[in-house]
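These notes concern the structure reproduced below.
All protein chains but one are shown at their positions in the complex.
By written order: A and B. Residues from 1 in each chain.
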Amino acid sequence: MIRDITIGQYYPAQSRIHRLDPRVKIVCTLLFLVSLFIQNSLLGYVVATVFLGCVIRLSKVPLKFIVKGLKPVVILLLFTVVMNLFLTRGGNTLVHFWIFTITESGLRTSVLMAVRLIYLVMGSSIMTFTTSPNGLTDGMESLLHPLNRLNVPVHEVAMMMSIALRFIPILLEETDKIMKAQMARGADFESGNIIQRAKAMIPILVPLFVSAFRRANDLAMAMESRCYHGGEGRTKMKPLKYKAGDIRAYIFTVLYVVMMFAVGRFVPFRLWIF
Amino acid sequence: MSIALEHVNYVYSPGTAYEKQALKDVSFEIEQGQFVGIIGHTGSGKSTLIQHLNGLVKATSGRILYEGQNIYDEGYDMRKLRSQVGLVFQYPEYQLFEADVLSDVCFGPKNQGLSPEECEARAKEALEMVGFPEKYYRQSPFELSGGQKRRAAIAGILAMRPKVLVLDEPTAGLDPKGRDEILDQVEYLHKETGMTVILVSHSMEDIARYVERIIVMNHGEKMLDGSPREVFSHYKELEKVGLAAPQVTYVMHDLKRRGFDVLPDATTIEEAADEIMKSFEKTRSSK
Partner (left out) sequence: MIHAKELVYEYDKRDEEGNVIGTNRAIDGVDIDVPQGSFVAVLGHNGSGKSTLAKHMNAILVPTGGTMWVDGRDTRDPDELWNVRQTAGMVFQNPDNQIIGTVVEEDVGFGPENLGVPTDEIWKRVEDSLRAVGMIEYRKSSPNKLSGGQKQRVAIAGVIAMEPKCIVLDEPTAMLDPNGRKEVIRAVEKLRKEKNVTVILITHYMEEVIDADQVFVMDDGHIVMHGTPREIFSRVDELKTYRMDVPQVTMLAEELRKRGLDLPKGILRREELVEALCRLR
């Protein structure tokens, strides 16, 4: 059900990863994502797996939780795998029936692509699981601070993101409730053609919008009454300061990226087609 | 003509970190025409329980019989069940969506496949039943006062002509007069139409005043089941699970302790006043 979506959620725990500066986590996550794309060898994926494994271990977030975060991208994943599997040509043909052909390089690409995508999602969800949304937005704000000079409202954007993250679970729960309430009035969301189904969404969407407006109104009032007036003159409860652990994390990640690069380029290790 | 639960269990998100048994072996039967109250603190499973009654939530194990038929049987008409067991959620006004009140109340009957004329007739009948003023029929539901919104939303369920009406905290957020008006209207409906009413409420005073039978839920289990007098005589157990008896019940117990010759199980103001007056008359005549 709706409440199973874990992506973008914070998982409170006391771990080394949780304690890292959010800026470190954002930058390192980006580096990790880049590292997945700069090479394409089996050994490289082994290195990436070890790195990811270590980070997950250190983060104390249960693996089950992270795997659940993959649910929303399963369709995309399957789509990519199938497309790559059947459409990539090259190397020996492994299977051939009717119009479908699976080649060695098709299999290779689709498997590696799947792993790459999975790691991509896992890597970024580790970041959101271990960083409170406020920390995350603080980190973004700080990293994007130079853009302020170009008149980009960095603080406001960061605040908006943080509010969005806070209200995701609330609105999901609300959607669930409204759906049930309309079902209790005999609404049917499952049968009919596309147009009928789209129409059946109106009784959900209208109340949802009304409620979102009401909440927005309330929240704005609550923020104002607590003297919120934009980023100017604001102090921080948790100002970002690099500590020794943060520097270590940077170094560790950079070393990892270099390793990935080196392994992908210079170590000719192959196993069957991979 | 009844709803019966037989050994109903319900487990939330089984197999995950959030696994939680929300209902544990719950069994009871509610006869057609009863006025039943369900009480329990937040998280006691009462909301989950009532969502079983119209099939919105499916039990992990156990059976639910509506008019003798198991609602989990293959091919059972769930939508018909939902029109017969009308469930009014907490803050039901948040489900209003149409441009005007009348069309919104028509939503239920329309889903039952009735003709537009019939829908409108039923909607008007339902709005009348809840005492909704006719002059607002064509107004947007979003412009009404809180109490009127609530009525319109309850009418949205009544328009399906349910035989059982389940209300989850129908008075939450209303002021005292609004609360009394809604509950009086429900009681009137119950008397006029013989409809079964199941009322979930946090207010022991309200429950004691209106219902003939109380089911107490605690940690997903049925803890007590009986008349208000019986149930509230267990006030000490109720307190242990975060509930209480109506204030007057406590007054009566205090009086009894101080040597008054009263039966301490009164649950409403009238019962308590009768009992106290009786005891005063007794002492007077014995003097």
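Rule of thumb we're sticking to: contacts are C-beta pairs under 8 Å (C-beta built on N, C-alpha and C of every residue); 3 or more make two chains touch, one makes a residue touch a chain.
Note that the structure is a prediction, hence the values are computed from the model and not measured.
Of the listed positions B:4, B:78 or B:251, the one in contact with the omitted chain in the full complex is B:251.
Within the full complex, the residue among A:107, A:165, A:204 or A:259 touching the omitted chain is A:165. Panel shows subunit B; residues 41-43, 145-147, 172-178, 180, 202-203, 205, 242, 244, 246-248, 250-251, 254-255, 258, 260, 269-270, 272-273, 276-277, 280, 283 of it touch the chain omitted from the view.
Residues touching the missing chain, restricted to subunit A, are 10, 12, 132-134, 162-163, 165-166, 169-170, 214-215, 218-219, 221-229, 233-239 (touch as defined at the top).
Here is the rule we go by: only the chains that are shown with their structure count from here on.
Of all residues in subunit A, those touching subunit B in their complex are 3-4, 62, 64-65, 68, 174, 177-178, 180-188, 202-203, 206-207, 210-211.
Subunit B makes touch with subunit A in their complex at residues 13, 16-17, 51, 54, 56, 79, 82-83, 86-89, 92, 94-97, 107-108, 111-112, 142, 156-157, 160.
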